[in-house]
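Remarks on the structure that follows.
All protein chains but one are shown at their positions in the complex.
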Amino acid sequence: MSAPGRIGLIARNTFLEAVRQKFFNVLVVLSIAMIASANFFRQFDFGSSELKFIADFGMGAIFLFGSILSVVVTAQLFFSEIENRTALTMLAKPVYRWEFIVGKFLGVFIVLFAFVTLMLALLAAVLYWRESGLMNIHPEDFEDGRLVNYLGIVELAFSELLKFGVLAAITMLIASFSNTNLYTVVLSFFVMVICQLQYIARDNWSDLDNPLLRGLVWFLSLLFPNFQMFNVGEQLIFPTHDATLSTGGYLGIIAYGSIYICMLLGLSAYSFRNREI
Amino acid sequence: MSEPAIRIKDLTKDFRIGVRGVKLRAVDNLSLDIYDNQIFGLLGPNGCGKSTTMKIVLGLLEPTRGECSIYGVGSHSVKSRVNVGFLPEAPYFYKFLSGRELVRYYARICGVAKSEINDRTEEVLKLVSMENAAHRRVGTYSKGMLQRIGIAQALVHDPKLVVLDEPTAGVDPIGSHAIAELIVALKERGKTVMLCSHLLAQVEGVCDRVAIMSRGKLVLEGGVDELLEKEDERSLIVGDYNPEAQKEIEAVLEKYGAQLRKVEAPRISLDRLFLQHTDGSAIGSGQDVSDKEGKQ
Partner (left out) sequence: MPLDRDSWFFRTGRKAVINFTALFLVGLAASPLQKRSWGEVRTFQPELNLQDVESALGQGIVIGLLGGFRTLLADFVYLRANYYWEKYDRPNTEALLGLTSSIDPRPMYFWLNGARMIAYDIPVWRIREKGAWEDVPEFYRKEIYREQVDRAMKMLDRAEKFHPDDMRLPLEKARIYYDKVNDYEKAAENYKRAIDLPNAPYYAHRIYANALDKAGHPREAYNFLKNRWFTMDHTNRGAMPEVVLERIRELEARLDTPFIERLPPQPGETEEQFNLSPFGESTISRQGEVNFNIAPATPDPAPAHDHDHDHGHDHNHDH
């Protein structure tokens, strides 16, 4: 059997584990919450801005739970292999360690894909429902047609997926050398916060006077991927004349995420290569 | 002679412990050859280095010094594992899969051709008498069943060499008896079997050759018969025992310069007694009510 075949098998098995471990129950809860929140905003007469509130809360929920899912599922599915010694059985087969890492990651990636597509599809449905309702109540706000760019939601699905993919790959790298699940989860969230905030260092290192500090901040700003790059949901869902993401910018984000995923997986495989199981 | 199934040469493995990397020598300069179509027992107490040796042979650990090869291919190479089936100690498998799914999964990972997967899977499930429980989730299996599904996955790609780590640990006598029979059957099919165990009595009747390790070192190696037999002693088992006859026999022995050293009533082992009084055909298949109901 070829390497892609084995990776595919491991990925499928990982995904199956996530499904049968009922990770997806969280989706049901989230979906109910999303629909409930959309109903909640109806009590205020926000006009067409109700859509903004629904989208903000929907995307906030996707970001929050997507991040948790990326870190926890990756760590859980990795360490269940180590702790249950199934990795031992697997690696005693003619399977390369990098295939194991990539397969595990792809399995998690499919879980994240399912999460992102289902949640964004639901968000789109809720927005469509409310938008249609609001168009009857406040027709003057919709003189130029619908406000929500539903194609932008499709684009957003990929950029969100890439963001969670980078986070899952970071978790995989940490898991590849750490000994416990808990440590991996905590450290991954810590790194995530740094990645969320590193843009501050990236944008400001040149303002520092002390050359040593300046160099350090510059170094740190390049060490971690910039998660704020993926913060384009609003521009994709509600493009306006002064805030529309260009195709080049969008593709840049996708490429950036892909490069980081490949790199982090390479490092995970390297670090996992000599791990004693 | 062709390449041995497993060749271990001058193998040393140190573990680094703690912040300063203090060394703990698990395997100390071990050399061992295991030849084709043998049942080889690597024996010794817990912590003597047998599992470590086995992991190094399978490429799961890197040796500090020395080398291992399987049929002439170095253990560090993934290719060396193509012809190996491995049953880990106290195996846990993906609990969310059914027994059949698990065996099929490993069959595909090991590169069994698609057209053969079904046949191979059913064959090994039958071999370990798990065909009736194969639809159940692995999470519901008893320890003996886990061990047998583990053997099934180790055999599914028809490897030349089978490595079993503590195959009978924690398994009831019926189960271990069945496993022992299975191991002998494997040899008859032309396989080489290497097994690790600290339950010496259970492997005694199975192994052709054994090696005994202690504190990482090889202390004894040889054929079971040659190691255990006392060359100049024999025991006679007498039916319709008569103490008068014994005296005459002693006299005859004395005439030839031999002595009667010990007279005792032969005992059967507790294992054997247990096996005689339990239903051998039900070995290890457990009480699967749903099986029986399902078959109606």
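Read from first to last, the chains carry the letters A and B; within each, the first residue is number 1.
The rule is simple: a contact is a pair of C-beta atoms (placed from the backbone, for glycine too) under 8 Å apart; a residue touches a chain by one contact, two chains touch by 3 or more.
Remember, it's a predicted structure, so these values are computed and weren't measured experimentally.
Between the chain not shown and the residues A:Trp129, A:Tyr183 or A:Phe219, the one that touches is A:Phe219. Of the candidate positions A:Val186, A:Met263 or A:Ile277, contact with the unshown chain belongs to A:Met263. If you put the hidden chain back, the residue from A:Phe142, A:Phe158 or A:Phe177 that touches it is A:Phe177. Seen across the whole complex, the unshown chain contacts chain A at 44-47, 49, 52-53, 56-57, 59-60, 63, 138, 140, 173, 177, 193, 196-197, 199-200, 202-203, 219, 221-229, 231-232, 234-235, 242-243, 245-246, 248-250, 252-253, 255-256, 259-260, 263, 266-267, 270-271. Annotation for chain B: contacts to the undisplayed chain at residues 16, 18-21, 23.
Throughout what follows, only the chains that are shown with their structure count from here on.
Here the CA centre of chain A is 47 Å from the CA centre of chain B.
Chain contact summary for the complex, chain A toward chain B: residues 1, 5-6, 9-10, 13, 16-17, 20-21, 84-86, 88-96, 274, 276-277. Per the touch definition, chain B reaches chain A in the complex via residues 15, 55, 58-62, 78-79, 81-82, 84, 86, 88, 90-97, 105-106, 108-111, 150, 153, 163.
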